[in-house]
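My questions all concern the structure below.
Note that one protein chain is taken out, while the other chains of the complex remain in position.
Entry: subunit A
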Amino acid sequence: MSSPALVRHPEDSMPATAIAEASRAPAATPLATPASFGTIALRWYRLNQGRLRATAIGIASLIAFLLVWHLLTTYRVVFFVRFTNVPSPLAVYASFTTAIHDPKFLMHILLSCRRIFIGFSLAAIVGVPLGLIMGRFKLVHEVIFPVAEVLRPIPAIAWVPMAIMLWPTNEQSIVFITFLGSFFPVLVNTLHGMSLVDPVLVRAAQCLGARERSIFREVYFPASLPHIFTGLTVGMGVAWVSLIAAEMISGQYGIGYFTWEAYSLVQYADIALGMIAIGVLGLGSSLLIRGAGQLVMPWRST
């Protein structure tokens, strides 16, 4: 009985209340407790079968990944790709345990999260409205699109010298680079969402007497929301991708800086630790955005 309780997700609000009700009910009729709990557990299991399966498979595949990594590095496998000097999971775990006792490591993570949060929020605040306006008004699109397309493919690391010169403080330069990383995916996906809005809906709204502002609010915005959220998810990913380039400037803190410094001292286990930390933080922030998406678009959640 402990395992389903552990696996239960916080967002499973429906079954959770069901169970809460069920546990209140037996208080009145204690005799029925075992039977009713069994059926409820069964019902809960049936409802969440798919999700449980996905979680189980996900955990299994992560364990398999760690195991394969462990075996490849312990036996120093050389099969076209060479694992001779790749650090083992245990070595990375060892440097993780030392890092976790070091208050600096927490500082690295907190500062990076803050930078990503600010950069990403700015990108969303600027990118989404700009995309909506560009999608609606052709002239704005024609003016901005070419510039955006030229700037978009420039990799974050190439921006480092310019970012240093553009902004008065280093913190701003770093946030600027993460902003650039997430801005373009947000913009492009918002534009894409706008271009896919069914013109019939727009005409129908116009026939019903809707003004420009209402059409924006009631038709364009909700219709392009799925794409906006795709853009935000991708943008968040790219913000983390550009973190190492951004934090090369920092010279002191940040998980990207941590990874970079480990490279300059050739400490492979720390490099891997930094990579994994960025991966896990990236996953966490993507989950947050997906959660926000479900809140904003309840009609899409299953």
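Here is the rule we use: contacts are C-beta pairs under 8 Å (C-beta built on N, C-alpha and C of every residue); 3 or more make two chains touch, one makes a residue touch a chain; residues count from 1.
FYI, contacts and distances are computed from a predicted model.
Entry comment: the absent subunit's protein name, as recorded by UniProt, is "ABC transporter substrate-binding protein", drawn from "PqqA peptide cyclase", "ABC transporter substrate-binding protein", "Hydroxymyristoyl-ACP dehydratase" or "Probable chemoreceptor glutamine deamidase CheD". The chain omitted from view is touched by exactly one of A:170, A:206 or A:294, namely A:170.
Mapped onto subunit A, the interface with the missing chain covers residues 76, 80, 82, 84-85, 160-161, 164-165, 168-170, 248-252, 257, 261, 263-267.
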